[in-house]
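With one protein chain held back, the other chains of the complex are shown just where they sit.
Up next, chain A:
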Amino acid sequence: MGKRMKSILINLELIFVSLIVLVPVFWIVISSFHKGNGLASSTLIPKVLSLDNYRRLFEETSYITWFKNSLSIALLNSFLSVMLIMVTAWVVSRFHFKGKKNGLMIMLILSMFPSFLSMTAIYTLFMTFGLNKTPLALVIIYSTGAIPYNVWLVKGYLDGISTSLDEAAYIDGSTKFYTFVKIILPLSKPIIVYCAVSQFMMPWMDYILPNLLFSGESTKTVAVGLYSMITGNENSNFTLFAAGAVLIAIPITILYLIFQSYLVEGISSGANKG
């Protein structure tokens, strides 16, 4: 096989795969500008384009409320998770205590339990403490659920930071928490970014939990709202769904692309260091 031939084949393959990747993306974006609301009319190449669906999305649905709910959950979750994860991982990495190894292992294994079967219990718990009114209560479940795996990950990262820095600070009379805030936290910026971004992304597309725990229009999140648009009546609200999906997918996709290197680093250190 000649070099020319090889070059053509490789490039053809890449173009082909790129097209396969782009077609569904292109189709959903185009569908959102479709006139008419059915799936049947959403052909790959449209005849008329309009912004009608976006107007309907804001005027006829509670999209803005859903968005606000999801955004506040995501922000709070990102903040709370990072705090819990960093403090726990710091203690686990820097101090020796009885039951550390087994405790960590038990936590990791327990976090593998499929969470939605325990929904009945969580639901009752939420009712008992009156938490079933605001979707922000979800953050409690999300952030504690994030502890085991992420602590494991961050611990691996912190182990890589030399303890000589902490020790120098202790000799200078610094307290434990001061050392943590002033020395450990600034040095772990990449892993903090990873945790913050991944915990920010996670709640946007969680459908099961918010759907089970809350009912009513004012407590819906984006995922629940979007899904409700196309279940049962795919053919009647499809273009509206497309508009909503595009509107939410664009910022998340952009965030993902911006923080790509942090995410790649986070995943691969999860695989290597553990």
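Simple rule for what comes next: a contact is a pair of C-beta atoms (placed from the backbone, for glycine too) under 8 Å apart; a residue touches a chain by one contact, two chains touch by 3 or more; residues count from 1.
Note that in this section contacts and distances are computed from a predicted model.
Engineer: I notice the complex is incomplete. Of the names "Aspartyl/glutamyl-tRNA(Asn/Gln) amidotransferase subunit C", "Heme chaperone HemW", "2Fe-2S iron-sulfur cluster-binding protein" or "Maltose/maltodextrin transport system permease protein", which is the UniProt protein name for the chain that's not shown?
Structural biologist: Spelling it out: the chain absent from the display is recorded in UniProt as "Maltose/maltodextrin transport system permease protein".
Engineer: One chain is left out of this view; which of A:S62, A:S111, A:T134 or A:S174 touches it in the full complex?
Structural biologist: A:S111
Engineer: Per the definition of touch given earlier, which of A:L51, A:I64, A:V181 or A:V264 contacts the omitted chain?
Structural biologist: Of all options in A:L51, A:I64, A:V181 or A:V264, contact with the hidden chain holds for A:V264.
Engineer: Which of A:T144, A:T163 or A:S215 sits in contact with the chain that's absent?
Structural biologist: The single option touching the absent chain is A:T144.
Engineer: Could you tell me which of A:W66, A:W204 or A:Y262 touches the chain that is not displayed?
Structural biologist: Residue touching the absent chain, from the options given: A:W204.
Engineer: Which chain A residues touch the hidden chain?
Structural biologist: These residues touch the chain not displayed: 3, 6-7, 10-11, 13-14, 17-18, 20-22, 24-25, 27-28, 38-40, 42-44, 84, 87-88, 91-92, 95, 97, 100-101, 104-105, 107-122, 124-125, 140-141, 144-145, 147, 152, 155-156, 159, 176, 201, 204-205, 207-208, 212, 223, 226-227, 230, 234-235, 238, 241, 245, 248-249, 252-253, 256-257, 260, 264, 267-268, 270-274.
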